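The full complex has more chains than appear here; those shown keep their coordinates.
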Amino acid sequence: MRKVEAIIRHFKLEEVKNALAEQGVHGMTITEVKGFGRQKGHTEMYRGTEYQVDFVPKIKLEVVVAEGEVQRVLDTILRAAQTGQVGDGKVFVSELTEVVRIRTGELGRDAL
Amino acid sequence: MVKPARAWRVGRIAWAVLTVLLGIAAVGFAEEPRVAAQPPTPQLQQQPIDSGDNAWMLTSSALVLMMTAPGLALFYSGLVRKKNVLGVMMQCVFLMGLMGVIWALWGYSLSFGGDGALLGNGDYLLLNNVQAQWSGSGPVFPVEGHIPRLTHMLFPGMFFILPPALMVGAFAARMKFSTMVVFMILWGTLVYCPLCHWVWDSDGILFYGGANAGVTAGGALDFAGGTVVHISSGISALVCALLIGRRLGYGSEPMPPHNLTYTAVGATMLWVGWFGFNAGSALEANALAASAFAATHLAAAAGVLAWSGMEWITRGKPSVLGACSGLVAGLVCITPGSGFVQPTSAIAIGAAAGVCCFFACTALKSRFGYDDSLDVFGVHGVGGTLGAILTGVFATRVVNNVADGAPVGLLEGGSVLTAQLIATAITWALAIVVTFVLLKVLDATMGLRVSHAEEIEGLDMSQHGEEGYIFL
């Protein structure tokens, strides 16, 4: 089993979610994160004091899938999340040693 | 980074404005001798001020200012997405400054000066003949009725701020701030001041029973601003929504209210402030003020029940946004009739507003697909129009004997309804035409909308360089 972790833009979430759902992905989990990278932050000014805000709000989307589906999921995310502008984000894939569904105790593929 | 060239251009404009402001005091000063030379009419000195009336009118003025902010600012800012919360608040606060100053400079004079049928004159420019004058032995404060003319200037001056702030709801989250500023200066001068003069100055063409009201079937009844404030802003808002266009992602992305607690707090502040708006429009702390107060209260209450009830029926549960929308609809709708109808009639008027505005904000809007973002048309345009008509139905000499004993509203056999319809039509026409022309010109010169990138980033950051909440 693999965990595909994608850092994407906020306003791309809806699109990515729908694209994945169309591909038959049954579940996913998202987290509000802030990213630092090539995309520049912005400057805020409060009564003469300027703050450089380096961290940009992003969404982290996690999808656990069987190894064989990783490529399809990757392609789907890339397609749906791309704008071509700096800051589109990254995808990280890692291996899981176990997956369990809490409700039933099912393991592995059955747990998804 | 701000492009220096643009900053510089803006800078020059800003300095020019500042200079003018700083010059005004001197001008005001320079003119005083002239004023002093002109002996105050004895009449001025003799009219006594009633402390109770003045107390009530000052209190009402404070309440009406509270309607724009915190009231409306909270009501509206809760309804937008988080990234635009300050954009909405900034527009409200800035308009308090802008319209506040304009009213003193020329707005009051254009609205209430002289005796023209179509517009005021320059008698009260720069508060001349409004603020104190030197009698030779002491200050003389011009008086209007039982209150100082300064109070008479202040109270409608607070009104002047509200319609521009109301319109903010139509183009929330996408209009360029600088264009908005210029638009409101022009709209206030070219739509609001004439309308205000027509309806509320005794020489205006829409003033009920006024000398020049023959052309409009005798003039219309508008106690506290159904036409002047709500129809004018509600209709102009629709034109804005149509010309400025929908928000990016409208219809596809979810755009739920980001903070309904603000909306609820703002709405209930509007309820409280509206007592000043309507009951203050009696201009005295008399029994008519009490009657208008009661009508206002009951219409708001009935609006809550009606809109919540419609939701309960159509979707199985009432919502706090529904209850708040209903109270505002009820308040809008009772505004023109508050001092002409019985408080019991106000219950029916408020309930009707709740039902009609509910349909305007749901069925009507989704049918035509315009993005009147915060339903300014649906609540103020529709509610104001309904109110003007229902005033013609329910107005009664029992409350306000405007026709010298003759019946007034339709229900008691009077005929004011015709004039109400005429006044409504005129207001719609004026608002549509002037707003349309202004926006077309501004679109061609300054541009109406922020860039796509700025809109996606949100107005807080792109227009003001600030964030609403930093909770990390």
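What to note about this one:
In order of appearance the chains are A and B, and numbering begins at 1 in each one.
Operating definition for what follows: a residue touches a chain if its C-beta (ideal position, glycine included) is under 8 Å from a C-beta of that chain, and two chains touch if they have at least 3 such contacts.
In this text the structure is predicted, and so the values were computed from the model without any measurement.
Only one copy of each distinct protein chain is drawn here, but the full complex in this file has the composition A x3, B x3.
We take it that only the chains that are shown with their structure count from here on.
Chain A and chain B have CA centres that are 46 Å apart.
The touching residues of chain A, counted against chain B in their complex, run 11, 14, 42-46. Residues 249, 252-254, 456-457, 461, 465-467 of chain B are the ones touching chain A in the complex.
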